[in-house]
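Only a single protein chain was left out; the remaining protein chains are all shown in position.
Letters A and B mark the chains in the order given here, with residues in each chain numbered from 1 onward.
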Amino acid sequence: MAARLWQVLTDPLVRQNPVTLQILGICSALAVTTALDTALTMAVSLTVVVVLAAGIVSAIRRFIPSTIRLIVQIIVVASLVIVIDQVLQAYFFEISKRLSVFVSLITTNCLVLGRTESFARNNPPLPSMIDALGNGLGYSLVLIVIGATRELFGAGSLMGVQILPTVDQGGWFTPLGLMLLAPSAFFLLGGLVWAIRSARPEQAEAAEHAAPAVAEAGR
Amino acid sequence: MADVLPLRLWRRFLALPLESRPKTLAVAFAVSAVCAALVTGATVILRPIQEANRAAETQLRLEALLSAIPGMEQIMAEAGGDVLSAVVVDLDAGRAADDVTPATIEAALGEAANWTALTPEQDVAMIGRRPDLAQVFLLRDAAGDIALVVLPVFGAGYNGTIRAMLALHGDMNTIAGVAVTDQSETPGLGARIEEPAWQAGFAGKRVADEAGRIRFAVASGPAAGPHEVDGITGATRTSNAITRIVRFWMGPDGYGPLIDAIRRGEF
Partner (left out) sequence: MTDPGAVFFQAMLVDNMPLTLFLGLCTFLALSRKPDIALGLGLAVTFVLGLTVPLNQVVYAALLAPGALAWAGFPDLDLSYLKLIAFIGVIAAVVQLIEMLLDRFFPAIHAAFGVFLPLLTVQCAILAGSLFMVERQMGLAESAVYGLGSGAGFALAVVMLAAIRARLAYADLPAGLRGLGIAFVLAGMMSLGFASFAQMAAQ
């Protein structure tokens, strides 16, 4: 049982990573990763929401009629998100302003709803919460990697601490402005997916067309 | 006998299949009620803390603004004081408001009568309607003349409202400094209006020229004159928003009457 739970927890870290394999939770993975502290806050918020939502949905799973199951899940998640948003505004005011609308968008984050719909609805609370935690951690891993890269090369700092002294501050590093813009996040994620799938070829997708086996035209 | 009937109804209700209409409605209602209670409870409990945060932050910005103004210590020393007085002013009349104090201004601004709708030509900062009351901060020197004025300004930015505090020297034309208290611009681009390095460029810039025409602008590139501030690369719309906000509030529909009154020495 413990081995099974361990697998549920660690699978989503790389082998079944929600962002790079399941295509879930991508929007926020790109939008809030211009700096590492916003990326971390988003990762923690989403992990908390998905674990609590999975726990709650799993606990009441026998009482949800199937006609309204999706909207009940959404309402539960939306309420959790509102509460988390209020807590952030009360205790982490600076960061909550920078996250602005993306904390609210955790409500429709396909990762949260994907896990409640596919796993929590059919499993007891403890495995559901562990599965949610695993997926949350897998998502956080991607966010941290992208956030750290973008902040380091886009501003020369990590978590606000200047690592590479920029030219503005009298140093040598010219920040790569592209890192702070949208396209860089796409390129970095594409590169990350490529790296993971090269290291683990079983994740690569099959080719849609195979070139027919024809002998090369002779002279 | 009376006890058994509700109990029987309850048992019959529980025996219904989950997909039946009454049960579906009951579950929907129960979930909504619990969630609404949870959300409302959290909001009501946390609201005072959030408001304290906002107030503390405004105070911090004010102090940061004052400490960032070049020569601030000298101004303070000349004025012989180290405290700004907060005054609620009536914007149309250009003088202190009669019966509103800093403690009651928030309630006063809750009434729609204390806001003026702006025509599209007037609404340079795109705020729709303008409050008739504002809390400004004054610093007087030993002679009683005004040495420094801090004016709260706001307007539509690229992605939300930008709020700032503009500090003017006693001539009511030279900017002493600026502090941005609230913005939702693009991180790394428009959001750089919160950086002290950019805000330092405001010190010493003049709002209007000798003829009294407002010439202040955030340039699209390096500043090219005493009326311009360096632009932020890649943040054209945010820079333009700042230009519009300053021009509106320095103009006749903003603090214009107040500025004229101070120049005439009526304050």
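Definition applied: a residue touches a chain if its C-beta (ideal position, glycine included) is under 8 Å from a C-beta of that chain, and two chains touch if they have at least 3 such contacts.
It should be emphasised that the depicted structure is a prediction, and the values quoted were computed from it without experimental measurement.
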Touch criterion as defined above, residue of B:T24, B:T58, B:Q122 or B:N159 at the omitted chain: B:N159
Contact with the hidden chain (one of B:P22, B:P48, B:G128 or B:G225): B:G128
Touch criterion as defined above, residue of A:L9, A:I82 or A:A155 at the omitted chain: A:I82
Footprint left on subunit B by the chain that the document does not show: 35-36, 39-40, 43, 110, 128, 156, 159-160, 184, 236-237, 240
Contact set of subunit A toward the excluded chain (per top definition): 20-21, 23-28, 30-31, 70-71, 74-75, 78-79, 81-82, 86, 100-101, 104-105, 107-110, 113, 181-187, 189-190, 193-198, 201, 204-209, 211
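Here, only the chains that are shown with their structure count from here on.
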Separation of mean Cα positions, subunit B and subunit A [Å, integer]: 34
Residue ranges of subunit B touching subunit A (in the complex, touch as defined): 18-19, 23-24, 27-28, 31-32, 35-36, 38-39, 42-43, 46, 49-50, 53-54, 57, 160, 182, 184, 187-189, 191, 197, 233-234
Of subunit A, residues touching subunit B in the complex: 34-35, 38, 63-68, 71-72, 75-76, 78-79, 82-83, 86-87, 89-91, 93, 97-98, 100, 154-155, 168, 177, 180-181
